[in-house]
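Pasting in a structure now, in structure tokens, and then I'll have a few things to ask.
One protein chain omitted, others in place.
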Amino acid sequence: MTPILQIQDLSKNFGGLRALQDISFEIQENEIIGLIGPNGAGKTTLFNCVAGIEKPSSGKVIFTANGKPVSIGGKKPEKVTALGIARTFQNIRLFDNLTVLDNVKIGRHCRFKSNVFGAVIKTPGQRREEEEIARSAVEILEFVGIPGRGDEIASSMAYGDQRRLEIARALATDPKLIMLDEPAAGMNPQEARSLMNLIHRIRDKGITVLLIEHDMKVVMGVCERVVVINYGRMLTTGLPKEVQNDPKVIEAYLGTGAFNAA
Amino acid sequence: MDQKRISNATLLKIGILILALVLPALPFVSQYFLHVIILIYLYMILALGLNVVPGFNGLLDLGYVGFYGIGAYTSGLLTYHFGLSFWLIIPLAFLNGALWGVLLGAPTLRLTGDYFAIVTFGFSELVVLFLTNEIWLTRGPLGLPGIAPPSVDLSWFGGPVWEFQGELPYYYLAIVMVLATIFVMQRVQDSRLGRAWFAIRDDEVAAVSCGINLLVYKVIAFGISAAFGAMGGSFFARWVTFLSPDMFKFWESFLVLCMIVLGGMGNIWGVMVGAAVLVSLSEILRDLLSALGLPVEIRFLAFGLIMVLMMRFRPAGIMPIRAVAAQMRAGRVKRRRAKATASG
Partner (left out) sequence: MFLQQLVNGLTIGGIYALIAVGYTMVYGVIQLINFAHGEIYMLGAFFAVTFIVGMGMPFYMAFFLAMLCGAVCGMLLDVIAYRPLRQSPRLACLITAIGMSIFLQNLAMLIWGSRPKPFPGNTLPAWFNKTWHLTHFSLTGFHLFIFAVTIIMMVGLHLLIKKTRFGKAMRAVAQNKTMASLAGVNVNKVITLTFAVAGAMGAAAGLMVGAFYNSLYPTMGYVAGVKAFAAAVLGGIGSIPGAMLGGIVLGVAEAMGAGYLSSLYRDGISYGVMIIVIVFIPAGFFGVLIKETKKSI
């Protein structure tokens, strides 16, 4: 079975700074993979290279959904989303001035096609699309656990709910692979547990999950495999328990204190 | 409670519409008064058109007058040279405006905000230069006089050819055009297209991650904005029946920008209120100053000052979009609570 995502010798340089060097790993369909490493290791840069926000300096990123492998390194981000990869952001990037429902509806954007003429003339096709968009958006809000709040303004929500909203929006793009960038950041243990439950449910829907996380409880709790990078290089990859006890990994995290969460 | 709020606003709008429709019949209403109201309607169309770019998309457009001028001169020249029917000119000007919007926007909308603003500014200045210097086409500074008013040609059915006379026919035509513009803006705002625009305005990177192609949607916005600007211009030409290049200077772009900022950028009703307020202010100031024996140009002074003060004390405008209004309320509540705990 072709892996859903193959990263092959991926490197990214910013001028003289080598953010990523020869990163290679694979993700199988329906896995939940954790991407960990100290701050500044290059994890978000990796996400950006996959999502299309950054162009890899060298190496390949191959995405295979529906049996067709596509090399997505360097593709524009909107194309990558349309192909089936969604992501959330480390610093939560919601559409602050819009309602919760609208935020999710925008996530549905790439799966529909009505344009300005449909909007003005309100063709039956456009009407159907709008109904479907609204319906599916409500459904997704229920799924992530923030039902009935569609009319609130996004920026007025509590932090934890904003994170859920961002995940809802990402799910709205109908992805095959979802990349979550530190979804548990700033969450208390109860919220983190709820998040882990959500991640499992996302996987149960058939979506592959790649997640960057510092909260080791979450990593240990949901990830089936863990990839560790440090200073832009692959350190190791393996089962969570293996990685947790790997001396190289411990050394990489030494002094940050982020490792002793269990 | 929500239900009640909506119908109050709708009642208000219906009330205003009825008032607008019967206005000419009211006793104190002179031709001059109607003229000013028509001017308000015209600027409402322009404000609604410009609102698409900074209001819906968050892009600064400093060259709106360029499209207004293109529309006006298209309309004026087609009438002057070919006597084309106004009812044909409206869609032609609209499409021409859209075309120029796309032509200008496609290569330039990939630029970052400030650069794009500068380019739009340069474009509108070039339009004025062109209108001034291409005398063979536009008669330059001499202006284009004697543009025929619109007429309704019923000779097909054996009826008369009825030409617009006085302000009344323009008045109702303007109302129709404003209503049509509002209709389009409302439909667009509440659609996949509108949502894509708001996403671009709020966070471009997030918008892209939702599959939105920034350039395509920005160009569409710019084209639509230009189309309405040109449509307003086409009306203007056949209403005032005289055009000259200095009617389309940067000041007009700034004025319309002030209207949408003053009224509440991004809010359809807000920008219309802004248009009404600024046009009225301009006329009131003109009357006041000439009554006081002061030079009429001082009103520009007042304008400049008003804009500076608005930006300082109420940058969100008279009727901000819902999210901003909510934030402001929340801010006020917070401050009131803080004051209460501080003094208590």
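Observations
Just so it is clear, A and B label the chains in written order, and each chain counts residues from 1 on its own.
The rule we apply is simple: a residue touches a chain if its C-beta (ideal position, glycine included) is under 8 Å from a C-beta of that chain, and two chains touch if they have at least 3 such contacts.
Values in this document were obtained by computation on a predicted structure and should not be read as measured data.
Of the candidate positions A:Gln6, A:Gln21 or A:Asn48, contact with the hidden chain is made by A:Asn48.
Looking at chain B, the residues touching the absent chain are 54, 60, 107-108, 111-115, 117-119, 121-123, 125-126, 129, 133, 204-205, 251, 254, 257-258, 261, 265, 295, 297-298, 300-301, 303-308, 311-312, 315.
One rule holds in what follows: only the chains that are shown with their structure count from here on.
If each chain is reduced to the centroid of its CA atoms, chain A and chain B end up 41 Å from each other. Those residues of chain B that touch chain A in the complex are listed here as 183-184, 187-188, 190-196, 198-199, 201-203, 205-214, 220, 224, 321-324, 326-327, 330. Within the complex, the chain A residues that touch chain B are 51, 53, 76-78, 81-82, 86-87, 89, 93-98, 102, 105-107, 109-110, 112, 114-116, 118-120, 122, 126, 129-130, 133, 153, 155-156, 169-170, 172-173.
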